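The other protein chains are all here in position, but one chain of the complex has been omitted.
Now for chain A:
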Amino acid sequence: MSQKRHRLVPETFGLKRRRERGPVEADPLRGELGSARAAVAELVQLFPRGLFEDALPPIALRSQVYSLVPDRTVADRQLKELQEQGEIRIVQLGFDLDAHGIIFTEDYRTRVLKACDGRPYAGAVQKFLASVLPACGDLSFQQDQMTQTFGFRDPEITQLVNAGVLTVRDAGSWWLAVPGAGRFIKYFVKGRHAVLGMVRKAKYRELLLSELLGRRAPAAVRLGLAYHVHDLIGAQLVDCVSTTSGTLLRLPET
């Protein structure tokens, strides 16, 4: 009797007994253990730096972290800790309110400084990076916070918006942004749509992960198939079914 006690919850709701997993095979994308930090470090390796001539810091997405760290609550909490310690910045990517980009703070700082070099707004940006970034780890900034706590005047805030470091959110509040990220977002949205299209056109609207990765990427996919597949899995735009031949990606019914 005692060996059944710990399965009380699934028994009550009639879940089928889960088969014991064998040794995890070398599945290229799944089966990563460990923390959110390791996941982010691995994901920034997938980012194609050369495509943007190194002007953009490597951006990983929160949904990609979910595909590597299976428990979402734990992933969120660890990302929040990293954000509070100042190691990463979370940035609102404009196309979807839910999509957050994760960037290492050091990368962000170096790229932004390089991007604003020699421009008229360089002074305001440097002041922003020196005073506001270390102090406030949030995604967004408010009017009174900027003027009173950090001593920015309205023309300086306008310069920050022109530099691309801040994006308007509402009257008197701004999102933190990455300068020059427009191209990345355009490639990302097109690439996501293209990879989803590959799964949609397959017979029965499902594809084995290994086969998807082995295919040639269509021209619209500039960021790499692996980058997009992580994002699709984590954002639950495809269902992951584990089969005897590996992971299967299937479009959800609705």
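We take it that a contact is a pair of C-beta atoms (placed from the backbone, for glycine too) under 8 Å apart; a residue touches a chain by one contact, two chains touch by 3 or more; residues count from 1.
Going forward, contacts and distances are computed from a predicted model.
**Q** Out of "Glycine cleavage system H protein", "Auxin-responsive protein", "LYR motif containing 5a" or "DNA excision repair protein ERCC-8", what name does the UniProt record list for the absent chain?
**A** UniProt lists the chain left out of the view as "DNA excision repair protein ERCC-8".
**Q** Hey, which of A:Glu42, A:Asp76 or A:Asp107 is the one touching the hidden chain?
**A** Checking the options A:Glu42, A:Asp76 or A:Asp107, the one contacting the hidden chain is A:Asp76.
**Q** Which of these, A:Asp54, A:Glu106, A:Asp154 or A:Asp170, touches the one chain of the complex that we don't see?
**A** Of the candidates A:Asp54, A:Glu106, A:Asp154 or A:Asp170, A:Asp170 is in touch with the missing chain.
**Q** Check each of A:Ala38, A:Leu51, A:Ala122 or A:Cys136 against the chain that is not shown and name the one that touches it.
**A** Touches the omitted chain: A:Cys136.
**Q** With the missing chain put back, which residues of chain A would touch it? List them for me.
**A** 1, 4, 8-15, 66, 71-73, 75-77, 80, 97-98, 136, 138-140, 142-145, 169-170, 172-173, 236, 254
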